[in-house]
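Removed from the display is one protein chain of the complex; every other protein chain stays in position.
Here is chain A:
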Amino acid sequence: MFENPAPEGEPSADGDDLQPERLLALIDDETRGMKRALAVQVPVYYFVWGGAWLLGYLLLWSAWPGSTSPVAVPGWLAIPAFAVLMLGAAITSAAVGIRSNRGIKGVSDFVGTVYGLSWPILGGTVAAIGYALVRAGISDDAAAIYYTSAYALLVAAMYLAGTLVWHSADQLVIALVMAVAAAVTGFFGAPANMLAMALIAGPALLIGGVIALVRLRRM
């Protein structure tokens, strides 16, 4: 019953006979290939956001008055650079997410769209609350603590949501690290909170990227 294997990917006549081991390997190859195609963007998310948080908050810390940074970066450079890093990470994430899910409709499409749109919606909410606080007269240092911690809290909440949706233990670990960073960095005061955030969130996300890459290669 099981005889000459047909070339993989070649048109196969009905009833072409393969060994059971070969058939199971064929199924395994396709299943892993499909899972890899749907997960290929995950390390990209971690790397671009890890880089953006690490570099972005280091720049802001270096530019803040009273910073102990050995390199003084002018504010006119640090603030736009921070904005470009965050915007670049957001655009890259959206682009790779859309690309990896192209051609797939249904439950995942809906979940992915809602999850993807939640980031800018909640990010805008955090910014609006911060703007209201600044208008109400909070100091620059208090605003720095608010924005830094509130965005880390947003990331923690979104990664918790990601844990529930995609059953990802990696996302749970990142969510907990970000929640701790949101909770504790404010106690360092500004601008040290930004240095602390850069050194906690950045490496956590970059390590997450390395782990995601290793998992992807082992699929």
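In the analysis below, a contact is a pair of C-beta atoms (placed from the backbone, for glycine too) under 8 Å apart; a residue touches a chain by one contact, two chains touch by 3 or more; residues count from 1.
By our rule, contacts and distances are computed from a predicted model.
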Task: Omitted chain (choose from "MarR family transcriptional regulator", "SSS family solute:Na+ symporter", "Cytochrome b" or "ABC-2 type transport system permease protein") - UniProt protein name - done: "MarR family transcriptional regulator"
TODO: Go through chain A and note every residue touching the omitted chain.
DONE: 1, 6, 8-16, 18, 20-21, 23-24, 26-27, 30-31, 33-35, 37, 102-109
